[in-house]
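With one protein chain held back, the other chains of the complex are shown just where they sit.
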Amino acid sequence: MGVYVIRRVFGLIPMIFIITVIAFLMMHAAPGDAFSSILNPKIKNINELQEALRHAAGYDQPLIMQYVTWIKNFFTGDWGYSYVKHEPVLSMITPALVNTVILSLMAQIISIGLGIPIGILQSRFPYSKFDYTTSTILFIFFSIPSFIFGIILIYVFAINLGFFPAQGAVGFGPSAGSLGDHLYHAFLPAIALILLSFVAHTRYIRGAMLDVKSSDYTRTAYAKGLKESKVFTKHVFRNAMIPSITQWGYDIAAIVGGSIILEGLFQYQGMGLLTIDAVNNRDYPVIMATTIIYAVAILIGNLIADILYAVVDPRIRYK
Amino acid sequence: SAGQTGGTSGKDDGKPVDGGTLKMAFGAKEFNDTLIPGLANDAFNANLVRMLFDGLADQNGKLELVPRLADKWEVSSDKMSITVTLNEKAKWSDGEPVTSDDVLFTYNSLVSPDLLKIGGDGGSALNTLKGYKEISEGKETSFEKTKGFEKISDKQFKLNLSEKDAVSVTNILTQRLLPYHILKDKPIKDWQNLDFVQAPSVVSGPYKVKKVQKPTTVIMEANNNYYISKPHIKEIVIQGVNVDVAPGLFAKGQLDYMMKGFNVADVQNLKRIQNVDVIAKPGDLFEYIGMKLYKPPFKDQKVRQALMYALPRKLMLDSIYKGNGVLLNGPLPEIIGAHASEKDGINSYDYNEDKANQLLDEAGWKKSSDGKRIDPNTNKPADLKLTYTQDSKTSQAIAESIKKYFGNVGIQVTLNPQDSTTKNAKLQNDDPSIDMWIGAWGGGGDDPRGLWASDAALNWERWKDAENDKLIKDTYASDSAFNADDRKQSLIKWQLHTNEQVPLLFLWTYYDVAVKSKKLHIPQDDLIDIGSLYNPQDWWLSE
Amino acid sequence: MKAAIQEQKDFQTDYTVKLKKVRSPFRMALRRFMNNKAAVVSAIVLLLIFVMTLIAPLITHWDPTSQDLTSSDLPPSSEHLLGTNNTGQDYFARNIYGGRVDFMIAIVDMVIIMGIGIILGGLAGYYGGWVDAVIMRIVDIMLNFPSLLLIVILSAFFSTNSVWLLILIIAFTDWSGITRFVRGLFLNLREQEFVLAAKMSGCSVWRIIFKHFLPNAIGPLVVNATFLMAGLIGMEAALSLIGFGVPPNTPSWGNTLNSALDYFTLQFKPWAWVPPAGLIFITILCFNFIGDGLRDAFDPSFEK
Amino acid sequence: MEPLLEIENLKTYFFSKNSVTRAVDGVDIKVYPKQIVCIVGESGSGKSMTSLSIMGLVPKPKGKIVEGNITFNGSNLLKYTFKEMTEIRGNDISMIFQEPMTALNPVLKIGDQITEGYLRHNNTTKKEALNKAIEMLKFVGVPRASEIVNEYPHQLSGGLRQRVMIAMAMICQPKLLIADEPTTALDVTIQAQVLELMKKMRDDFGTSIMLVTHDLGVVAEISDYVVVMYAGQVVESTDADTLFQESLHPYTNGLMSAIPSITEDVETLYSIPGTVPDAANFPEGCRFADRCPIAQESCKKKMPELREIKPGHYVRCDII
Partner (left out) sequence: MSSLLEVKDLKKYFPISGGLLKRAVGQVKAVDGISFEVGIGETLGLVGESGCGKSTTGRMIARVMEPTGGNIKFDGIDISKLKGKKLKEIRSNLQMVFQDPYASLNPKMAIQSIIAEPLEVNGIAKGKELIHRVNELLETVGLRPEDRQKYPHEFSGGQRQRIGIARSLALNPKLIVADEVVSALDVSVQSQILNLMVELKKKRQLSYIFISHNLSVIRHISDRVGVMYLGNLVEIAGKKDFFNNALHPYSQALLSAAPEPTRNSGRERILLQGEVPSPANPPKGCPFHTRCPLAMKICSQEKPIMKEREPSHFVACHLYN
């Protein structure tokens, strides 16, 4: 088990390395950089200023050198400096990351917390009216792109009913930035975000439950005279979780993607907004940092899923 | 002028009351930048810096210098030095007086190459101070050594200039000052990690930072030590807010004031919100169609004028911006005092398709059988590539109009939307794929050099014109430039020349739009442009 | 007794399957699909929307890109069924024509992505070993690269902006999931004895991939292709929403929706945003229902 | 002697949208105490469904027992609710399944799986149950029993798994053990061990065993009484010796002569022509008539009754 985890973690390193190289090369090959947008007519010799800034930032060095410097600094905890925002990247990332983590965690929790019980209920009474109705409703939800759902949420719950803020990651006033405030602001985007995975969760759970329910070992459990509830909790549920866990791992990527769009829609100051902004400004160090964090998040998500998988399923553990 | 709209109901009648919290928003999704002079690039923060730090002088609505930290200043008769006397009452929010040392420290820091390394702008506003070059190259560290700055007393000093430049006086005096006593021991290269830089606590302006909640919110409180007058409003909460949701926030009273970022076309819609005043008046930002003038199609002045006539600019402004702007025919927008109008002889290039056709015919651009005009330079049907930013809805609309109306006079246009950084980089590098572009400029004030001089980097159209350069020089380097009225005449002369030459297809200046709740009172005279927070100490909130 | 039953019957007579109409697996799937009401209705609706975009000029005489500044921002009328935008372009025409781009992206990208998936996934699944390892490594990298971020970076990289470029970028960032999926399917099939038999018969790699793997994976693949198209329609809109999608001068549902997204339009001009949002939603819903129907059709054990 | 289990006219059908599968179609079986009854028959003949019907575990919702009685120890099991059946299952009647690979829950430890039935039916502590489990494992010949309770199914070989299944089934010392093809997935040498074990169960605990198989070799090895099933029905049932000496039904005969012998050489094997009729579409008359070498016209019209030809020897054939 320990070896398994360590191996997985080591396996991530080359992956992250390659991802950074790709991101770095592509970004630098795009026309323009952070200084192309310094266009103040009051500043004389703006070309020279831009050149001086490029020199200061090291952008006039060969790409490989730049990459080497970047990666060296990165590992020493210096994630670079944003010339656009005049701030060390690390201190820009932190609050954005906190916001995004709150948002995604909330989405995940709602998604799993709703998806699993509904899936279980459905599998309890398969092909019943309840199953049919919920499946159809969920299916329709599933077909609403999250951003359209987001627009509708904003329209109904923020603009018209005013129950929730329409935008931002924190509110005004003294309670701004408190946990409650954070959760309050993350709620609508999180709801829009879960559509990506929520329905998938119910469907997976439902399918897995049905599969497991008709499996040989469930029959064995019944043959031992166990009560239905016991069979369910001990045998069916645990085995049915297994496919869901893998699904959960894949979710991370979807949630990351979804959060980029929804953060834009909700002006939620998280990693997505930061990234889009950084791309538009060609703020390289920020792009690199967010890329790495996204990649690591996805990798870690998969890793956790794998580990959970191994916890639940001894066949994996003892491989 | 066209449409002075909005609820700018003149002077406030009520008596100012003290206290209250102003909830203010910027229509910007940007995150916070730093909050000190010299390091704040984006509009969001530049505006906040205005609330936090004062300069020696400031410009009023007519672009006249008014005293702030300085009481008075005198330009010597040879125009090569300025003697400045500081305001006796001027002090920092911690009670320390503002002294000559603060000024010297600020100038030295702004020009220092160390500041450039963390993203400063090189302090180019000070480029006429003696020794600017040495200091910016790191050969010297103090203007005192280079004789650019001579301290006379704690409250008086003399600035020596290396060239005669009327505009640079304004530039130098309006620089906002840094507190020497706070920063003197802090090497510039470490500033990026200073709390003071992200959230300045000792300021010379009417408000000081109470708390910064990255990345969204800045909370400021009144600087009760402000040397001009004690601010009325106790606290200001400032946030970046999506313009799309701001109306809802106003409607629910969650927002008192928001500036910048509104869709100009939404003015009429904004007025539907209850209990708000919509302030909309021309700003200094103008839109234009740029042309790479060295490219053959644009070399002929007649062609440029024809293109100007070919566009129904009024119609475009009325539909795309719902009329929320004023047409522009020369390089200086209406808000600038020296703006030349039709009275001064400006040609307004009213939409006239026949005239456009006639001019094109004269220029030798024959129509072929299919109605397309042949570019005499290539003997092929003209096809102009128009670049514009893809994320702007209005640019898209303008581009389509251009395509349509140039098409009407036989000139084909190909649209090529790009993201703004790419567009800027390509324009700067004279990328051959661009013939024309939709652009916007602002912030140049009444100094033509940055955009119009033949050698200006931002002269992207690459307009090289000796006459123009001579006229521009008159606006800053002659003795008369130091006299406001004479200078205005020089500027008008220059504007007329530009108006005739049509180096750009001038479009319009659109309105700056701000929305404020009726309980916020802003003495109107103080508004230079709505985008700035001018004299916020005079603002007040009624219950 | 035993002697009595020694007499053998001829092999021929042991044949009991009655001669009925030949039922190929595909036909059977089709029949099951036709019995699924939701799927059939969705297919019809989708077809109608698709045809509508194809014959757009017959439905509306407005050109979706031609502007008329004198009639901008009009509310719906008999002239302009869904009103006009700020340059007087007809919303109805933009919605109808807009689908062309969406369908083009969905179809072309689906074909490219499925093509890559089948070829790479097929090779990985067929050969296993290091071929598989190399392909799956690349797939892993692509999967772990947040694809939206990649699209954003790539769009900035290519700076010029065209639908075809967008299609290529989407294909480039989106092929990995399908490839992994195909590989999984094929890896399973690889262990099946009929594939061994095909190898014994001397079939080439490609013959095995296309004649043996593919037809047996066709069910899940078609289902996935359908869901993929649904996703691509959503992707187009999402990308247009954050400004990295179809060039703004090309009408698409995402563009039309995006250009109508602000507070006042949301509140006061539903005709501007509800139709494109609705079209996106209905199209995706139809694709999903069809996909669901296909899944049931190809996998009869899923029978209700 | 009273039979421990008596199945009368059991009918278990599967209902789907447009067909009814008559998996078990009027089966009568008696199992006496301490008896080993073998049920043989071709694949799909309804052997497993008969066993599951006794356990009350016919797959829901499609499968249903539509008719018949299952009397166990004097009471009709079909009258019991699902909940009441949980008292019987695992306690009075246990069952072992064919596939030892899939019949154990992959994520639970062996010990846990064995003890849970014991804990359900006995009021003891976990520890005691575990000791009992280890004892049982030792009894069925599992080496390292006290270690294996802490292992997972995938760590065991097929033979061990099947023994675990047997230990699990026997831990409450049931009166009846139903074993559905318990050795089909095993190798001959292991099969021999398991069969030996079953006999030991019967001898040591007095358990009656109902063994489902399709292997006549196994039947010959172990059974006291044999029930031959074909197409959801019993076609012949008799004590084992009689069956191997003078089986009567043509299907039984065909089956016997189709098996190659390990001790003798046969030139050509007998083969029963044709295939089993579709359970959703049984012919009207004798279900074997189509393949029967001695069939007459009448066979195809009228379904023969299961007749008692000699005491304890039942045959479903009108010709004999």
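The first chain written gets the first letter, and so on, giving A, B, C and D; residue counts start at 1 in each chain.
We adopt the following convention: a contact is a pair of C-beta atoms (placed from the backbone, for glycine too) under 8 Å apart; a residue touches a chain by one contact, two chains touch by 3 or more.
Treat the numbers as computed from the prediction; the structure is a model and nothing was measured.
In the complete assembly, the contact with the undisplayed chain comes from D:255, out of D:57, D:104, D:177 or D:255.
The omitted chain makes contact with just one of the residues D:103, D:201 or D:272: D:272. Along subunit D, the points of touch with the absent chain fall at residues 42-43, 143, 157-160, 187-193, 195-196, 214-221, 240-241, 244-245, 254-256, 258-263, 265-266, 268-272, 275.
Interface with the hidden chain, as seen from subunit C, comprises residues 11-12, 14-17, 19, 22-26, 192-194, 196-204, 207, 211-212, 215-216, 218.
One rule holds for everything that comes next: only the chains that are shown with their structure count from here on.
Chain centroids computed from C-alpha atoms place A closest to the centre of all protein C-alpha atoms shown. When chain pairs are compared by their number of contacting C-beta pairs, A-B comes first. Note on chain placement: the centre of subunit B and the centre of subunit C lie 49 Å apart, centres being C-alpha means. The centroid of the Cα atoms in subunit A and the matching centroid in subunit D are 53 Å apart. In subunit B, the residues that touch at least two other chains are 244-245, 248, 419, 421-422, 426. The set of subunit A residues that touch two or more partner chains comprises 30-31, 127, 154, 159, 280, 282. Partner subunit D is touched in their complex by these residues of subunit A: 127, 214-217, 219-228, 230, 234-235, 238-239, 242, 312-315, 318. If you check the complex, the residues on subunit C that touch subunit B are 65-67, 69-70, 72-73, 86-88, 155-156, 159-161, 243, 247-249, 259, 261-264, 266, 268. Residues of subunit C that touch subunit A in their complex: 140-141, 143-149, 152-154, 156-159, 230, 234, 237-238, 241-242, 257, 261, 263, 266-267, 273, 277, 280-281, 284-285, 287-289, 292, 304.
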